[in-house]
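All protein chains of the complex are present and in place, except for one that has been dropped.
Letters are used for the chains, namely A and B, taken in the order the chains are written, and counting of residues starts over at 1 for each.
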Amino acid sequence: MYDFAYHKPSSLADAVKLLAEDPDAKPISGGMTLLPALKHRLNMPTALIDLSGIAELRGIKREGDAIVIGAMVKHFEVATDPQIMAAIPALARMAATIGDTQVRNRGTIGGSLANNDPAADYPAAALALGATLITDRRQIPADDFFVGMFTTAMEPGELLIGVSFPIPEKAGYAKLRNPASRYSMTGVFVAKGPKGVGVGVNGAASCAFRQKEMEAALAANWSPEAVANIRQPANDLNSDIHGSAEYRANLVTVMAKRAVADAG
Amino acid sequence: MNVTTHPSEGIGASVRRREDLRFLSGRGQYTDDLNRPGQLHAWILRSPYAHARIDGIDTAAAAAMPGVQAVYTAADIEAAGLGGIPCGWQVTGKGGQVMAEPMHPVLASGKVRHVGDPVAVVVAETRNQARDAAEAIAVSYTPLPALSTMAAALAPGAPLLHDDAPGNVCFDWEIGDAAATDAAFATAHKVVRFETTNNRLVPNAMEPRAAIGDYDPHSGEHTLYTTSQNPHVIRLLMGAFVLKVPEHRLRVVAPDVGGGFGSKIYHYAEEAIVTWSAAQLKRPVKWTCERSEAFLSDAHGRDHVTTAELALDREGKFLGLRVSTLANMGAYLSTFAPAVPTYLSATLLAGVYTTPAIHGQVKAVFTSTVPVDAYRGAGRPETTYLLERLVDVAAREMGMDRIEIRRKNFIRPDQFPYQTPVALQYDSGDYEATLREALRGADYAGFEARRAEAKARGRLRGIGVSTYLEACGIAPSKLVGQLGARAGLYEVANIRVHPTGSVSVFTGTHSHGQGHETTFAQLVSEQLGVPLSQVEIVHGDTGKIPFGMGTYGSRSLAVGGSAMVKAMDKIIAKGRKIAAHLLEASVEDIEFSNGQFRVAGTDRAKAFAEISMAAYVPHNYPIEEIEPGLEETAFYDPKNFTYPGGCHICEVEIDPETGEVAVVAFTACDDVGRVINPMIVEGQIQGGLAQGIGQALIENTVYDAEGQLLSASFNDYAMPRATQIPSFGVSTSTTLCTHNPLGVKGCGEVGAIGSPPAVINAVVDALRDYGVTHVEMPATPLKIWSIIHAKDGAALPAAAE
Partner (left out) sequence: MPQVTLTVNGKSHTVEVEARTLLVEVLREKLRLTGTHVGCDTSQCGACVVQMGEDSVKSCTILAVQADGAQVTTIEGLAAADGTLHPMQEAFREYHALQCGFCTPGMVMSAIDLVKKHPQGLSEQEIREGLEGNICRCTGYHNIVKAIAAAADVMQGRTPELARAG
């Protein structure tokens, strides 16, 4: 790792100010992705702004027909929170499959969403559930938030402070893990909610995306069979030593079926 | 030896391991846990290219960086007169052609030949400073075409990796009788042909390699602390060939070592670098490998491409076997590399079968990849995989049952000693016994019902069997000398009985997970009749142990343990003389058992501790005849290899939609000879099975066409995790080794040798309805899905297309 300055602000305002003052500073939440990258010297931030001291970024609460989760809430908390388990059990189940126990004990939902790793789990859930991403300055619908590989709609210096998930009628998740990294090779989150049906896909492409053909099919007929014959085009999907684009295309269908079955 | 049994702690008891207390409380002392006063840190700059000319190296900026004490390149190494990294084995090929043995420089000289080839070293006050400075070294390279595969290296007109290895060939070697094999094929009812690649693996012991060089300017003594399976071998190779330092000025210590699996046998450049630079700088120098660096610098394993043909008669008896293998050596010859595909692999081509005529050929090839050497099993897994897949393919083509064809060709117990057509003579075994026990343990008879039940759940279930043997306990020095080894492969034990009867055992083997401190103590406790608590096992330090060849090839008990038996025999012989004197009897009348020297047929006896005390306080002692003291050293040179074997049965379920293969049951019955500690033996087998399952299903080393390693971290190289490995049913069925005093054979590698073909045979069986006849390792989800998808779109929404 290259050395850097370290700041641990205790308020959101201070954190935003520190980031505004230094364009080469980076926020750090759980650090589960950032620290391995720094260890490999892939990144040279001048300063790390540790968000763990900011109370405004914590907490899980129910607000009307939504669950609002603070950016610094850890995967383990999402997996075990009684409100989430009651309102969006699929989200809790999904969180329980992220990385490993120690990653879930440190990694945060905000870090995962803001990093937008193509193989991260949460973006698919945010898309499928029609979540709203809340930053220090605005609210961004999930559809507009995930822009590309490791890229979001957030501006330099903008901080994610939480995410609001509309409570669905039902939701489910299924994924196949990469045999080596154990990240999602392809995962599909399905939800039937107030805004209709959402199908979010992770791991398959450079950025999580919605599978709209499946959404339409499920809106008409909520059953695994409804998606079983829908084929994801392989054109823009990822291909690597563990999975070809065609294989991932197949997994989109298979995982969608299983996610619907998981949702019940 | 005369074996009696102490149920609690002697031979045959599952004594809990003595080394565990320190490991479980965090008090193990692995190399990176050690720090020497005034220690500096080395960082190694490695080649980013697979193959390139080095046009220049500018170290000035790096040398000026904070904390930097020295920057070394090949020029410094050459100016100091250091030798290259030696190879320990010289194979002579067809027509007496000696293998090509290109220089393996400590630091790349003139050219780099694989990604990760060391180019320069920075030594600084801290590791971060050394790494920071390494980034400031400017190396100008002219990239040359990469030779990522053996096919690329052998292509007509391929550039040469080494000027003195024409055609990028190291050797072209053969074994067996080609004419007799041709004659056998001429009479065959059927010839079955099979081609396969044995996938390249990265050993990945959990402890990354590390080394600390230290130098005492007053005595001129060098000390190297290193993660090694064989400190004396390192002292010999590095001292005699690289640094040219005599043994008495070079101490090599291998403290607690966190797994090896072969990868820590070899003498590596980093060991020479820290030892040499410590002497240059008069300060200790430490290097600790990062995992990403380990992928580019630890020797890899396997990587054989093989074609085989099996000739059978009408009844399914094997008449002849023809095998031709390309073996990847990587960029340079690692310590054991030439022996792996030849003497450790092709000599096993008979397997457990009576095939009368065999001819094997091996062409070894240089490629611009990390050197390849022995990894758990070393040559025997490759041959076992080849044979046990070939036999399944033959059964299918002959329309025979897979078990029946094996039974028809087994070497029977009454045929031992059995001379194979490929040099080895097997001493003992009972392949039917291990097969029977494994079939019973796996409920083989009930498989079809389980397959039907799985089918109802949408899963494809398959069962696979492997009946194998291997050759270990390496090895008779004269024989291996004829085969090209540049060292003897005996083992050494020094047994020091202290005055009060406690015992220190100094062994030339090394324990890096095998539990020697427990097993060897059980052996010594049993033979000398002293309590386990009175026995200490010392290993891993050339300053304490007379000599030794180390631990690999499942040799520690068969060879090292036999050396202990021989040394203890000398102790007992001397003890009988002392006892005869004290008991006023003739030596011939003194019997020794259960720690008592007794006058035969009487109750007159002296305890072991009384004899040892008399030896060190020789007031009443046959001083005219024998020397005081009670300490003996023995060198044991084995008379033959040992031949463990057995049967592994794997059951898998495949998810046809994703191609995922789950091992749902695994049963192994192995004959490892006499078992000293069943708990440790079972643990060794379980661990080997996990590595074998890893090879069969998920582990793979992938280079791209430019010679970049794509599977260069745990993110891309799949290490077996707890969810990917089943619970095992492991048992042993024993025939004794006939030529060593303990009757032991070896258990360290059988798990990794026997299991891969059992897994793939099960995978192929699971896919039998798809007409699949072979699946290459690793049988990843992608590969299985692609096979199913290509055969029939059933797993996909074919209806929609």
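As a working rule, contacts are C-beta pairs under 8 Å (C-beta built on N, C-alpha and C of every residue); 3 or more make two chains touch, one makes a residue touch a chain.
What you see is a predicted model; the values in this text were computed from it and never measured.
Only one of the listed residues, B:Phe416, B:Tyr444, B:Tyr616 or B:Phe714, touches the absent chain: B:Phe714. If you put the hidden chain back, the residue from B:Glu174, B:Asp216 or B:Glu290 that touches it is B:Glu290. Contact with the omitted chain, checked across B:Asn204, B:Thr325, B:Ser554 or B:Thr701, is made by B:Asn204. Of the listed residues B:Ala690, B:Leu709 or B:Ile760, the one in contact with the hidden chain in the full complex is B:Ala690.
Within the entire complex, the positions of subunit A that touch the omitted partner chain are 1-6, 8, 28, 31-32, 35-36, 38-40, 48, 50, 52, 76, 99-103, 105-106, 181-182.
Where subunit B meets the missing chain, the touching residues are 14, 16-17, 19-30, 32-33, 128, 204-208, 256-259, 261, 290-292, 512-515, 679-680, 682-684, 686-691, 713-715, 719-723, 725, 727-728, 751.
We take it that only the chains that are shown with their structure count from here on.
Spacing of subunit A relative to subunit B, judged by their CA centroids, is 44 angstrom. On the side of subunit A, the complex with subunit B involves touching residues 1-3, 40-41, 176, 179-183, 185, 228-231, 241-244, 246-247, 250-251, 253-254.
Contacts from subunit B toward subunit A in the complex involve residues 128, 132, 135, 292, 657-660, 698, 700, 702, 710-711, 714-719, 721, 724, 780-782, 785-786, 789, 795-797, 799-801.
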